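Removed: one protein chain of the complex. Kept in place: all other protein chains.
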Amino acid sequence: MAARLVFLGRLEELAGSGGADFALDAPLDWTALVARLSDEYSPELADLISSDRVKVALNGALVADKQGIMLSNGDEIAFLPPVSGG
Amino acid sequence: MAARLVFLGRLEELAGSGGADFALDAPLDWTALVARLSDEYSPELADLISSDRVKVALNGALVADKQGIMLSNGDEIAFLPPVSGG
Amino acid sequence: MSDVRLLAAPFDPAEELRAFTAAHIVAGGIVSFLGQVREGGGVEALELKHYDPLTLPAMQDLAVRVRDRWVLDGLLVIHRSGVMAVGEPIVLVAAAARHRRDAFAAADFAMDHLKSESWFWKREKVAGEWRWIEPRAQDFEDIGRW
Partner (left out) sequence: MSDVRLLAAPFDPAEELRAFTAAHIVAGGIVSFLGQVREGGGVEALELKHYDPLTLPAMQDLAVRVRDRWVLDGLLVIHRSGVMAVGEPIVLVAAAARHRRDAFAAADFAMDHLKSESWFWKREKVAGEWRWIEPRAQDFEDIGRW
């Protein structure tokens, strides 16, 4: 049972990789997810991901209110810092 | 003894050619020049050339006040209707 | 109608423009913007990361918005992802229109939005070290014009 984490931009560097599988026993709400990220990666990464500047996409669709996310087995969750494109 | 006339744009059509030699016995002022053009080409061409919309270049330089022109042997005078370029 | 591509490998902007121009002979004017990895500041390479589920769909949405806003005969949007060397093209936008103003405005608008809103993250290699580039205030000023 796992979800997929995707770290874009500077978050990749902080997370140590652009993506990782993330073991789940049961669906995780946003607060629990951030707590797990703080433990398994770093409080800094968790803080950044909690900030308004980082957007979240769940299964390829942008999430308007990330507080309402429930992460389940098989999901892909992407953390999107401010873009700096082109 | 001759000057060179150059007709640009639609004036070329009215004049029947893009350029012509123009016999001169003595320097011609603007009024005399327009009268000669009216006789040798057409009153319509002379009217157009007199209008504010047609600019004049004498020996390759734009003339600010065409009324002050004195056309002499060896000169090139160009009549420049409004541009419609590019 | 629009040609929108996200490429992982180098492309030839001159040939792309040649083909685009030939395909839009009814257009009197074609405005293009080419962004390339510029030489200077010790930059050795540039990398753009994208996120597959979002990046190309957002570029396609942008193309639709541009086509809705201006009367164009054609619109081309090509954007690189991956690692690029100095001098390599990053982005090519071209707008073909009967009226020059439409072509200029459409290309300008598309670039402002690609720069500030597209799902790309950029890092540069300087003196052998990669560093992430933060968004520029100028990009938000640019987009505020529209």
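Order as written gives the chain letters A, B and C; numbering starts at 1 within each chain.
Note that a residue touches a chain if its C-beta (ideal position, glycine included) is under 8 Å from a C-beta of that chain, and two chains touch if they have at least 3 such contacts.
Treat the numbers as computed from the prediction; the structure is a model and nothing was measured.
Q: Which visible chains touch the chain that is not shown?
A: So, spelled out: the chain left out of view touches B, C.
Q: Please identify, in ascending order, the residues of chain C that touch the omitted chain?
A: Touch set of chain C with respect to the missing chain: 13-15, 17-18, 21-22, 25-36, 38-40, 86-87, 98-101, 103-104, 107-108, 111, 115, 138, 142.
Q: Would you write out the residues of chain B that touch the absent chain, in ascending order?
A: That gives, for chain B, the contact residues 6, 8-10, 12-13, 18, 57, 59-62, 78, 80-86.
As a convention for this text, only the chains that are shown with their structure count from here on.
Q: Determine the centre-to-centre distance between chain B and chain C, using the mean Cα coordinates as centres, and give it in whole Å.
A: Centre separation, chain B to chain C: 51 Å.
Q: Could you list the positions in chain C whose residues touch two or more of the other chains?
A: Nothing qualifies.
Q: Quick one: which residues in chain B touch 2 or more of the other chains?
A: none
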